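Read through the structure below, which is laid out as structure tokens, and then see the notes.
Missing here: one protein chain of the complex. Every other protein chain is in place.
Labels run A, B and C following the written order; every chain starts at residue 1.
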Amino acid sequence: MRRDVPIVITAVVGVIFLLSYFTPHPPLNVLHNSASDIVMIIAAFSILLGVLNLIRVNLDKVSKKKRDWPFSIVLIAGFLIMTIVGLFFSKGRNFMEFGTNFRYLYDNVYNPLSSTMFSILAFFIASASYRAFRARNLEATLLLVAAFVVMLGRVPIGYYLSSWIPAGFRLGDVATWIMDFPQTAGQRAIMIGIALGVASTSIRIILGLERTYLGGE
Amino acid sequence: MSELFGLWLGALLTLGIFSFLYKDNPFYKFCEALFVGVSAGYYLVTSYWQIIVVKMIDVLQVGFDKMMVLGYFDFQNWLPVLGGIFGILMLLRLLPSIGWISRWSLALVVGTTAGLYFTAYLASNGMIPIKETIVPLELTYPKLFLAHTGSFLKDIPATIWCNFLNVLYTYGNWVVTLGTFCGLIYFFFSKEHKGVFGGVAKIGILFLMVTFGASFGYTVMSRMSLLIGRVDYLGTAFGEFFKLLK
Amino acid sequence: MAWKKSPDDGAGESNVTTYDILRSNQKDGLYVLIGGVTSGQEEFLDNSTKDGVKYYYKIKAMGKDGFSISSPSQAISSRAQWFDMNRIYIFIMSVILSCAILYFIFQAKAGKELFIRKIAGLDAVDDAVGRATEMGRKVIYIPGIHDMDDIQTIAGITILGRVAKLVAEYEAKLEVPVCRSMVMVACRETIKEAYLNAGRPDGYNDDMVHYLTDDQFAYAAACDGIFVRQKPAAIFLMGTFFAESLLLAETGNSVGAIQIAGTARPAQLPFFVAACDYTLIGEELFAASAYLSKDPKLLGSLKGQDIGKAVFILGILVGTILITFKILDIGFVFNIK
Partner (left out) sequence: MNFLGKLLGIDRRIIFLFVGVAVALPLCFPEVNLKIEITDSVKKVYDIVESLPEGSKVLIAFDYDPGSMPELQPMAESFIRHCIRKKLKMIIMGLWPQGSVQANLALEKVLREKEFEDIKLQEGVDWVNLGYTAGNEVVIERMGSNIKAVFAADHKGVKLENLSLMRGVRNFSNIDFVYNLSAGYPGTQEWVQFAVDKFGAKLGAGNTAVQAPLVSPYYPKRLLGLLGGMKGAAEYEFLMGFPATGVKYMFSQSVAHAVVCLFIIVGNVAFFLNKKKKRQGR
């Protein structure tokens, strides 16, 4: 029951959905189209597990006065406020409409935090390129040159640097060439490889060869 | 007023996150904890309203109505029950003695994924790139031009450069076919990368490096624009603040 | 369905601008608008039919000054098929690929030795875990930010199984902060099993895996905090990543951890290559668990993959030659409808 039932479920479900791609006949086509919804519903139920874990870990920190415990209070408070406001004080299912309390919190707390975290990438991209783009060997040099040309080719400085060359042959055009040809080739090789890797992983899962995530007895 | 308060609150939190760039500090820890808590709440609320309510309860309601009013059973409307049942099985994790039943839900999800991804990836990542790679290759000589302004001697470097780029563009498709070929050779697992095979695989790596460099450089622009947007937001918030002080 | 162009189509002042398509269940019943096309076209595909039901169609030609309606068409009904002929080639490809993979799995099972080349990033796993043990610091494993409905996450978790076994053997410490609840459950099962197999079931506890939040940037913020405060000796990033890839990898780099990353998201690979010590590129991520397990059956599947690769390469070469010399365009074989 513990070990074999899950393996059978995985195999049967896997084969059904594999075939459903080729069969536009009910009930397989209906199943095919509803698959993502079913999975989403399971995920929506299980989010409760994660959230309870989050609360438990942080309550634990507070009660045992572990390092940085006051911040755990902030975390729990943030979670409770957002959840209660969203479930009970924000126009029900239209909770994201303009003017709801939930929307206010989203716009003024969640969104600034999220977009700032995103924008920090600008700094990290600079420090990563300083460190990584050094002409140590042939591979690193190609990495460096491609990045450098594309980076410059897409802003006006690139234009100023190469304005002595007739239009159509400037830095921007070299950047376009790199993007259109060698870059496309590399992307395709990676993509085709991934398709094969996914296929092989799928088969291993369906055959029950990869099943660590199902645990033991 | 609440709008202005919101703007400043947002600006303060923005600064809190930025402070991490200097070093980890209590201000950042506060923002981080708040962010984790608020976003976990956000996802809980969204999953409830947009998935449990819209994708399950509403759909079942329609199925129920169809059965009651029209008297026919629509399979499609009852499928969410499957999600509900396995979702509840997942929650049995909370009871240690029968927690292992949740593996059935995991098995269902993993099986679905394995089945759907096999064909989806084979189509979008396998077949389509191959179809796009099959293009006629240029077999003629490139047209070379002597000078772009008429006087060859006046602009030798420019002319050489133009011809160089012209050749690159003319034989672009060769580069794509060759690069895809060598890149795929690199991914071979069951053959040692030695001799000619190893050489081709090496060229494959070089192509991958150009690819990585180019897409890195390509992304810099959009990341910078995000930062510009953020900094401008901070500027607006401070502007409002100083206006108030005056 | 198809029809003849209106005589007004493309002729002077009272040009037809659009054709509206009307449909009904009965010949003389109420006709409802279901779609339209611009002038000059003579075809329309109705995707909204119920199988087995008879339909009648009318065409309404719209001009600038008025319209005219055709008489009803013959009854038409659509019918479901058990096999989608549009997908015959991808079906053939699936069969070839599956057979190749299965064949080599069985070959390996029968005891045939298979050669697998070195993958540098995976050979470094041992060192990374060993270093963590020596330094007395943690190993942190991040299985991407997607849920179990992404095959990359599953691949990431199977690799976690191998890494966790090593960690158990070395008696190092492991922490897995996750971004999805189902992933939390799966990771716990995986690690528990790994500790059991390593003969250290008592070394495992549920708190090794903890959930943070579903949000990608909040998750990244929290992970960055963990990196900076715990200063792990090794960080694994295996699974689906989006923009947060560099947020994680660059902070991990700044605390001096050995980083091994792997993803099949081409857009994020450059950042891992720039900021991590080792990167598994695309297909290598899916091969990793087989490689680390050294299980002949799993290694057999890698050999099967290579056969698929050979077929694809052959397809590209033959197709290119044929089309270059204008003999035949075999692109339709790889066309997806």
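In the analysis below, a residue touches a chain if its C-beta (ideal position, glycine included) is under 8 Å from a C-beta of that chain, and two chains touch if they have at least 3 such contacts.
Nothing here was measured: the structure is a model prediction, and the numbers come from that model.
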| item | value |
| --- | --- |
| Of A:15, A:30 or A:126, the one touching the omitted chain in the full complex | A:126 |
| Residues of subunit B in contact with the chain not shown | 21-22, 218-222, 224-229, 231-232, 235 |
| Touching residues on subunit A - with respect to the absent chain | 98, 111, 115, 118, 122-123, 125-127, 129-131, 133-136, 144, 147-148, 151-152, 154-157, 159, 176, 179 |
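Note that only the chains that are shown with their structure count from here on.
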| item | value |
| --- | --- |
| Contact graph of the chains (line, ring, star, complete, other) | complete |
| Euclidean distance of C-alpha centroids - subunit B vs subunit C, Å | 11 |
| Multi-chain contact residues (two or more partners), subunit A | 18, 21-22, 26, 39, 42-43, 46-51, 54, 68, 113-114, 117-118, 120-121, 125, 129, 133, 143, 187, 190-194, 196, 198-199, 201-203, 205, 213-215 |
| For subunit B, residues contacting two or more additional chains | 17, 20, 29, 31-32, 35-36, 38-40, 42-43, 90, 93, 103, 105-106, 109-110, 112-114, 117-119, 121-122, 124, 126, 130, 133, 177, 180, 184, 187, 208, 211-213, 215-216, 219 |
| Residue ranges of subunit C in contact with subunit B within the complex | 89-90, 93-94, 97, 114-117, 119, 148-151, 154, 182, 185-186, 189, 212-215, 217-219, 221-222, 224-225, 228-229, 266-267, 269-271, 273-274, 281-284, 287, 302-303, 305-306, 309, 312-313, 315-317, 319-320, 323-324, 326, 329-331, 334-336 |
| Subunit B - residues contacting subunit C, complex | 17, 20, 24, 28-29, 31-32, 35-36, 38-40, 42-43, 90, 93, 102-103, 105-106, 109-110, 112-114, 117-119, 121-124, 126-128, 130-131, 133-137, 139, 177, 180-181, 184-185, 187-193, 208, 211-213, 215-216, 219 |
| Interface residues, subunit C side, partner subunit A - complex | 51, 80-84, 87, 91, 94, 97-98, 101-102, 105, 147-149, 151, 154-155, 157-158, 160-161, 178, 180-182, 184-190, 192-194, 196-197, 207, 210-215, 217-218, 220-221, 229, 243, 246-247, 249-251, 253, 264, 266, 269, 271, 273-275, 281-287, 289-290, 295, 297-298, 301-302, 304-305, 308-309, 312 |
